[in-house]
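Left out: one protein chain. Kept in place: all the others.
Up next, subunit A:
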Amino acid sequence: MKIDWAALGSVFGVSLIVTVALVGLFTVGIAGLSKQEAAAAQGGSAGLARAGAYACFALCAAAVAFGIYLIVA
């Protein structure tokens, strides 16, 4: 009986980092969008917040695409 602790450890580490990074990115994106919305409501604009938000969502979409690639490959 050989337990592959290295593989288990890497699953643990990768899962933790990827989950936290993705959820963090997504939340930043959402916060950016709602900031932009609030600014728009006051007649201003927050282009930077909006651009940042879309960048975050794009990264998340890339992660989903990579996930599909992993399933198919």
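What we mean here is this: a contact is a pair of C-beta atoms (placed from the backbone, for glycine too) under 8 Å apart; a residue touches a chain by one contact, two chains touch by 3 or more; residues count from 1.
We adopt the following convention: contacts and distances are computed from a predicted model.
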item: Omitted chain, identified by the protein name its UniProt record gives, among "Phosphate transporter", "Na(+)-translocating NADH-quinone reductase subunit B", "Transport permease protein" or "Transmembrane protein"; value: "Phosphate transporter"
item: Interface with the undisplayed chain - residues on subunit A; value: 1-4, 7-8, 10-12, 14-16, 18-20, 22-24, 26-31, 33-34, 37, 60, 64, 67-68, 70-72
